[in-house]
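Report on the following structure.
Up next, chain A:
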Amino acid sequence: MILDEVKEVYIKDLMKKGQRADGRGAMDYRPIRVEKNVFSNCEGSAIAYFGDTKVLAGVKIDVAEPFSDRPDEGIFMVNAEFTPAAHPEFEAGPPNEKSIELARVVDRGIRAANSIDVKSLVLPDGKVLGVFVDVYVLDHSGNLTDAAALAAMAALKNTRIPKYEPSAKQGAKGTFVREESAGNLAIKSDVITCSFEKIEGTNILDATDEEEIASDGRLTIAVADGQYMVASQKSGRAGFKQQELMSLFDAAVAKYGELAKYF
Partner candidate 1 sequence: MGSSANKPQLIVDGKRISGRGPMDLRNLKITAGVLKKANGSAMIEWGNNRVLAAVYGPREVFPKHTTDPRKALIHARYVMAPFSSAEEHGRSGPNRRSIEISKVAKHVFENNVLVNQFPKTMINIDMEVLQSDGGTRVAAITAASVALVDAGIPVRDLVQGVSIGKVDGMQVADLDKNEDNYGESDMPAIVSLRTGEILLYQMDGKLTRPEVDNALSMIFEGAKKVREKQVEALRAKYETDVAPQE
Partner candidate 2 sequence: MDKKIVLPGDLVADKPVKLEGCFVENGKTYAAVVSVTQEDRTIPLKGRYLPNYGDYVVGIIKDERFSGYSVEINSPYEGQLSNRDTREEFRVGDVVLVKIMAVDEVNSAIVVEPRRLTGGEIIEIESVKVPRVIGRSGSMLAILRQYTETDVIVGKNGRIYLKGGNTVLATLAILKICREAHTSGLTDRMTAFLQNESKKVN
């Protein structure tokens, strides 16, 4: 869009003076808010608000066959939808490279931290529980990854497991009594992500969509339990030096508490 190009120049000029269009410091968040248990039909849900950005995560629990190479583990999967409601340039259709990347980065962080004890998801009849997280971007005003990761974690930490009744028939899947809870999904490790956008050589946290257009590249770091790097992804053409990457890791660790308090 032609307006974006005009704003890009403005944002870069400001950044050269160390300023952001909304007056924030480089490492400041917009106002953040998380609503939990927003829907009753799914087993877990949360909406994360970062300024005008709104991202929803819904968790469904299903009964599934385990993967053949991992018979003693449940299934965990994250998917992301960039709904056409969220941005004029988002189109309906199969997932594109951006939504796939977002889903996979969020998935990797939670999976690598062993947040969900997949071994605890095995049912007495040999079936397993599948934990399916669907991230829905409702309003794209930048920093979708961090909002998605926060919504996903908040939803997972408030996910109930429905009561399972095995089938009388050998080998057949049993059924859920969804109204009855068998307790909450156990979360062993808390994960947040911090995404930094590089504009004119300066790295900023929690970029708006306009700042993302002006950005040369992004580094996302997933931090578990306030100290470990559990996933990371560089995106965009910018390069990052070793020192720079380490200092952004330190910044992500320092920011952990600001996000983790919303779970």
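Everything below uses one rule, namely that contacts are C-beta pairs under 8 Å (C-beta built on N, C-alpha and C of every residue); 3 or more make two chains touch, one makes a residue touch a chain; residues count from 1.
Keep in mind how these were chosen: all candidates are chains of the complex that A comes from, given by their letters.
Because the structure is predicted, anything quoted here is derived from the model rather than measured.
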Candidate from 1 or 2 that touches chain A, complex-wide: 1
Candidate 1 contact footprint on chain A (complex, rising order): 69-70, 72-73, 95, 97-98, 100-101, 103-104, 108-109, 111-114, 118-119, 217, 219, 224, 227-242, 245-246, 249-250, 253
